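Excluded from the complex is one protein chain; the other protein chains are retained at their positions.
When the chains are written out, they are named A, B and C in that same order, and each has its own residue count from 1.
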């Protein structure tokens, strides 16, 4: 295999037998990230942005340099990155702020049937304003069917919000084509990049999207921090999202004026330690090289798919994609949660459920599935252990 | 002094000379909390709530038991605690959800002139709906003047939101009397307890408020986690705040039904490590005993005030209160930020600014002030160092 | 922890071929239950006569083997028993699952006891307790004619 970083992850020292195949849910943390958090609390702790004293100034510098690091990592040069608590909050911010100023009764929003609940429920809230939500359909392979994209995007379409990579099928969305059509009609595009950032090279400038949302905890950083890239022009056009300390310019009993730029959207005490951990996570990704990570993960998934193809009674959710870091499946006749319990006995962590994608699961007429998702630390033996456990499971349930 | 826990805080080992007097901004972390975070990422990490496997089940248990620990610690038996990202988000949640369903044009909200921006800006947003905000005035001592409380609370008053302890003067608000009047008129009360929870015993059941908001990072826990106590009845009455994974019951292309209870208000991946750190912070508070902490901090503040009273050209913001953990002041003729720079040279961390309370500062006709706030780890020598640095500052600026 | 303790033949059988499955033609009580973690869904129908006897009951829905088997077994055992007896069984079931209590004092036929106890293995799999208890929570809700669906994640 092209990379070997497993030893950098303490969890696998603690649980020698752990087969962690749930990175799409949340990734384990490398020692550099864990130490950075520890070190921040031990030797550098201070609230950011508000103190004139050295400890505060240094913490603020670490915090702000994380923003620059992220911008460079994602080539996010035509806008800025707002820190939130998770990708979900990032998407809520876009939906609420955009909805408030740019959507009126009868307007349409275009999503897809692949979307995670976090990229649907926030838009659903806008239905109160009599806004219509349309969905780009998914075909039986689990791919977005964009043959009719030009008719799906109407004169009433005011924004398009799509996942970059599906968290159920692992497939990349045909963003380029969709954004092309959107741009020709001047429609802003929001991308949910939560499953992309740690698994493939992301170039926001090239994508030319207006918003790009993701979470730190799925890219080897701490929990409690999300990100939102926003093109420059929206900073002024949007009203603030949350109100509180740090996002104001002047406050009196009658009136309030708000800060400019990212500050306008970062209300209250920010998750300083968690943001800073993101900087170390990116350093880890840069050192390991995203190109190598992608290759490594694709090799593992290819290996898994070819082994799965040799087994009976495996039903994939859509057609699995060898160039990805995850896929989902069911064993015919056994409920996903029962399978998951069997896996757990073999220290295999695989997520069972609808993965917050009920629309897609309903489309495929299933209530749940098992998702196999890999990270930098996985190895071929993990896939072997998984396949063995599937056989065990079938035996227990008396299925071929 | 009654307690001696400074050695439990690694930051003071690292910076032997550090005089940290900015705990009202954010507190330093005890080793037990730091180790708990480290240990979680090293040996227990998993996303919560969503996995059937053991790692996930254990993390979920740690997370949920933090909720129970908090409820017990604050005697929050008549409701439940929602985890947010900070006190600011907690207060935004209340303002938005309450505003959406219970406020109409012409209705009044009652706040006070003591409020932190985080307990004003979220309510200010509702002015769009033609809602009036009234303020309980502050007298020249910095106390809330509630002599006219009965006329301030009118038939149009729909909610009252007040700070428990001022983050500028350190004084306790006369909550009991105000809540009594509010209850007699059936008006819900929201308390911003951000400056109370780590410094005095809080009994939510006895307070009988409807909402109680606070932040983890000011009570010796990690950044990135806030809390909101909410009385049972509001869980059903409120619409969800953020939409996304984890807060739904069923999702399809047309309709969405939401989860019940706390889940309804915890969208997306929650800050698991940060929440769990809160459990250890509470253990620390319980071991040290909040009674002892309060006594210790009051002694330090009394000592500081009596020393300050002997110095010339000190102007307090309001009348300082010896039974508190903080007070604010200025040196006549020197800007607070210049003072703060001098302090910094002596490794004294004191916050200069308006402390997110511009209304109060404007009322006292000042742009900024210096806030001295203590925590469990402070000692008399810290106050001595502060006083010496004040003399140095005066000398530098050629002021008596 | 031995998986065959959890997935006994009886459980697998009831999980794959649930008894009393479908909607009753005549019923005077019903309730819905939901377990968001597993996506288990149950809709329980029952007919309570004037003497307080459950003359018939059935369920619809989908879920994991544990949840379906538990529902199936519950309907078999509760049928023709009184509401009061059903409440006792419910208590006994929770005690068995959560506290690993045995069933000595419960008045059931030997055959019923075996079925009832076939679910006791869940005790060793805390993550699956919700699957086994969902139908019993829903039964209680049906007796109470509760409109809001039961959510076992919040309850257990």
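The rule is simple: a contact is a pair of C-beta atoms (placed from the backbone, for glycine too) under 8 Å apart; a residue touches a chain by one contact, two chains touch by 3 or more.
This is a predicted model, so every value here is computed, not measured.
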- Chains in view that touch the one left out, judged over the entire complex: A, B
- Query: In the complete assembly, which of B:64, B:100 or B:338 touches the absent chain?
  - Reply: B:338
- Query: Looking at the whole complex, which of B:67, B:354, B:371 or B:394 touches the chain that is not displayed?
  - Reply: B:354
- Message: One chain is left out of this view; which of A:31, A:133, A:146 or A:259 touches it in the full complex?
- Response: A:259
- Residues on chain B that touch the omitted chain in the whole complex? 333-338, 341-342, 344-345, 352-354, 367-368, 396-398
- Note on the structure: Omitted-chain footprint on chain A covers residues 49-50, 52-54, 57, 248-250, 259-261, 263
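One rule holds in what follows: only the chains that are shown with their structure count from here on.
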- With chains as vertices and touches as edges, which is it: line, ring, star, complete or other? complete
- Message: Closest chain to the protein's overall Cα mean, using per-chain Cα means, please.
- Response: A
- How many angstrom between the C-alpha centroids of chain C and chain B? 46
- Query: What is the distance, in whole Å, between the centres of chain A and chain B, each centre taken as the mean of its C-alpha atoms?
  - Reply: 31
- Residues of chain C that touch at least two other chains are 37-38, 127-128
- Message: Where in chain B do residues touch two or more of the other chains?
- Response: 50, 52-54, 248, 250
